[in-house]
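Supplied in structure tokens, the structure appears directly below.
A protein chain is absent from this complex, but the other protein chains hold their places.
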Amino acid sequence: MKSKFILSIFGIVCAISVFAQDANNIQMPELLQNQSRKTINIPDILGYQTLKCDFHMHTIFSDGIVWPTFRVNEAWNEGLDVIAITDHIEGNPSRKHVGGDNNSAFEIAKVRAREKNIILIHAGEITRSMPPGHFNALFLDDTNALNKQDWHEAFDEAKKQGAYIIWNHPGWKAQQPDTTKWWDIHTELYEKGMIHAIEVFNEKEWYPIALDWCVNKDLAFFATSDIHGIVSEMYDLKKYHRPMTLVLAKERTENAIREALFANRTIAWYGNYLAGKEEYLKAFFEAAVEVQLYEKVKKGKIYIIKNNSDVPFEMQTLEDSDFTIPANGETIVTLPDKSKSSFSVKNLFIAGTENLVVALKLK
Amino acid sequence: MKSKFILSIFGIVCAISVFAQDANNIQMPELLQNQSRKTINIPDILGYQTLKCDFHMHTIFSDGIVWPTFRVNEAWNEGLDVIAITDHIEGNPSRKHVGGDNNSAFEIAKVRAREKNIILIHAGEITRSMPPGHFNALFLDDTNALNKQDWHEAFDEAKKQGAYIIWNHPGWKAQQPDTTKWWDIHTELYEKGMIHAIEVFNEKEWYPIALDWCVNKDLAFFATSDIHGIVSEMYDLKKYHRPMTLVLAKERTENAIREALFANRTIAWYGNYLAGKEEYLKAFFEAAVEVQLYEKVKKGKIYIIKNNSDVPFEMQTLEDSDFTIPANGETIVTLPDKSKSSFSVKNLFIAGTENLVVALKLK
Amino acid sequence: MKSKFILSIFGIVCAISVFAQDANNIQMPELLQNQSRKTINIPDILGYQTLKCDFHMHTIFSDGIVWPTFRVNEAWNEGLDVIAITDHIEGNPSRKHVGGDNNSAFEIAKVRAREKNIILIHAGEITRSMPPGHFNALFLDDTNALNKQDWHEAFDEAKKQGAYIIWNHPGWKAQQPDTTKWWDIHTELYEKGMIHAIEVFNEKEWYPIALDWCVNKDLAFFATSDIHGIVSEMYDLKKYHRPMTLVLAKERTENAIREALFANRTIAWYGNYLAGKEEYLKAFFEAAVEVQLYEKVKKGKIYIIKNNSDVPFEMQTLEDSDFTIPANGETIVTLPDKSKSSFSVKNLFIAGTENLVVALKLK
Partner (left out) sequence: MKSKFILSIFGIVCAISVFAQDANNIQMPELLQNQSRKTINIPDILGYQTLKCDFHMHTIFSDGIVWPTFRVNEAWNEGLDVIAITDHIEGNPSRKHVGGDNNSAFEIAKVRAREKNIILIHAGEITRSMPPGHFNALFLDDTNALNKQDWHEAFDEAKKQGAYIIWNHPGWKAQQPDTTKWWDIHTELYEKGMIHAIEVFNEKEWYPIALDWCVNKDLAFFATSDIHGIVSEMYDLKKYHRPMTLVLAKERTENAIREALFANRTIAWYGNYLAGKEEYLKAFFEAAVEVQLYEKVKKGKIYIIKNNSDVPFEMQTLEDSDFTIPANGETIVTLPDKSKSSFSVKNLFIAGTENLVVALKLK
């Protein structure tokens, strides 16, 4: 009950909107949170679209606590492009009162995904004790077919379906309490082409040694939420995005994602850390950062440095002049003339203990 | 890998904790949100415990999107004492792949409720077109028995089980698009003792006329979330609690809650509004507010007024000197000597268009 | 005391950073807020740079409570390009223990402004009772010269110095308690070329009738904070930016700003509202919004609409299908084929009671 009319008061013409406090129904929108889709600000690089993807999550069709459509909604709200629901395959859905099969979550969610323009990858999680541990298989036709007694058969079936296979949380303490170890069985799987990528980050932990494996064995870097509950309750989304895998794809389609993954064009993003190939991290940095010479002074040069991305950059120099280029912001720094022009970016990792080194270029 | 040892450096003895950035597993707790139980700061009044209750919510066993145990967890995090899961009874659970029956959500959630010290009321929602509309029945033994073709039989069964029955969202526009109307059928139910309470607030809207019904017909005031999704995503919990019904109970037990409800000892709390009997709101205000004379000045007296509750109070005077006593805070106000000592509290309602009037008493 | 060394433990090589909890000095950066410059996301339009400006603020050199350099720092943190310190001219600085003159705040702040790459406009506030009220004069050489007994002389001096003159808060209740009135004296000033702009928004209030004056008399639209305290404490900067005037300038220099102001190329931005000439608001909307046809369905067409700016757009249609295009986000809407292609944008004002009307164009 809201109407507009015109009053003439004191000779002034006023337009008045009446917000009626009526006895029947008063809305209180001030109690509610805004639930619209937000843009993740990440540059496209090297001629590719940088797609925001989370390839590991659960629903009530295994041990998650939400209906599959909710996974699409929360991904849409957060600005993601791509998700895979990866419910545990073996013995699931086994929850009392939950029927269906290993394809059900995908079938239910795909309608919502179409409505929300989210690309939903058909997937499942091979869930075994160590070795070999847990693995996600993406791009499946029939997840049920992977539900085998012998895990070798599950991998064979995955390969048969053309799956892309990720070794999940290799340093998870429940399975590798003291170390993050690469077992002989992983060599066997790797040599058969049954490991394409590794989660260097899972949920809330990362494994530096796994970065070295990615580099040395030419595997793709993944970061995933492995969310069972609610993303917005688990993570501090005021400060960070959920962990995700950035995929450098030729276009925003499932086929292009598959092509990009098999070509290892990924960056793992968790907290303020990026982990990936030097080539990709360098392109990312250069696309995000803009440097402008502001002024020459006695002790060196003053630069204005802008960052057009959601990732801050923590710049380390040999001199005692570390600085941060804030996310979606800028900083003004004075650098001594004798400063070497290259910096170590402390939150960008190209190997387990090696940071990206960049030069600042004037644009 | 964290250890403590003692180093002697430069002749100074230092205790050192080593946080190893090891290659195997690095935890990133900074990404996570704190998920502990928070205290809701509301005074106990009139010799009763003021229990924080939400008697209306859904799970995947009707059209909600979460597993029943999650409803317990989120209530515990938010500081509630009591919840009722009120999945729609008729034709549910009808979701593809979800089996079970009308008692399943209760059965699944009660184990978690016991672990979390949440009192879980066995309940269900009678879901009919208007009239009579939707009604929650609390304290059921067997919700399945209410799944009848004829709604009269559902009410009869509820009564037979000793249920406490609430008329839900009487002004919901989907069922009462233009008004919030009390139908003859409601008179019939009321006279048969089949309506004990009314939701004066549901989800994000309230119905002032329903407050008048509560007053005139001696029914209890309820406010509920009717949550289908996630409470922390729906509501702005930085500013408000979820809508809830405060129950003045002799102790924190299911029996005491039942006794309190049948005795109409409730207050509806939604946003910063309280709605209820004058007697209860007055006791609430007086228990929360402490007034101290600070200084006499020419133009009147200066008071320090403290509020020891999560509800702010918006005080209105006849003079142009309205002020707010902030939640969990205090204000300093100068009141003219000629000021009448009574104030209208604009956010406390004892009827649809009538605010509580209070006097400030020096303690 | 932080060092890196390599340990070999259990045959695994680990890189370890030691964060010593030493007895001498432990830093607690977790207590602190991040104080870096943030980017305001607003499109450049019509070939101009859209500069973010606040032309009204105070320091301890009149009745503000901060040192002038702080005004530069807070503007830099918030992402502004341009500020003017406009301390009251008459009888100021009159604060006990504060000396200096009407140029002192500018002189003190300009060094910091240079360091922070903020453009600082030399200015002052002519502060008189109504009529004529308060006016800011920008681009002064010597603010002291405006400190005259007779306000006519102050305006004459301002004009002599080539000042750009804004009528401040014309509807401020302290000076115009019942109306927002244009007095004969304002006609006189206007005809002498001594009013170039009007604050249609000041601090926390706006004056729709002043928008009509801007339109009818060809004056520039201004929004300002008139901040005396701390911007981040006054405004909810999580939800909004401080009120500001967007200036469409040929480049980011003081001269270009002067040229743009005298050419009336401004947009007033306050909360989620924009007020300005139809031409500029239309260009703003079109630069920020991107529409993509997603799918044809029976009941119409589904569009994905992105908004690449910090201003949401509240779209109103004749049919019952209002929607919001969220700031830095996107929405998916279904529009009936019969839908007229033009929308009223309820938060964009081209006159006191007239919204911008736009068409959605496929890109």
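Brief remarks follow.
Chains here go by letter, A, B and C, matching the order in which they are written, and residues are numbered from 1 within each.
The definition used in the following text is that a contact is a pair of C-beta atoms (placed from the backbone, for glycine too) under 8 Å apart; a residue touches a chain by one contact, two chains touch by 3 or more.
Bear in mind the structure is a predicted one, so any value in this text is a computation, not a measurement.
Remark: the omitted chain is touched by one listed residue; of C:Y48, C:W76, C:F135 or C:Y207 this is C:Y207. Although one chain is not shown, part of chain C still touches it, namely residues 21-33, 35, 60-61, 65-67, 69-70, 93, 96-100, 104, 108, 171, 173, 176, 178-180, 204-209, 212, 229-230, 232-236, 240, 243, 270-271, 352-353. For chain B, the residues touching the absent chain in the complete assembly are 10, 12, 15, 34, 36-39, 41, 79, 115-117, 178-179, 208, 294, 304, 306, 308, 324, 326, 328-332, 352-353.
Everything below uses one rule, namely that only the chains that are shown with their structure count from here on.
Of all chains, C has its CA centroid at the greatest distance from the CA centroid of chain B. Centroids built from CA atoms put chain B at 36 Å from chain A. Between chain B and chain C, the centres computed from C-alpha atoms are 40 Å apart.
Contact with two or more other chains is made by residues 12, 15 of chain C.
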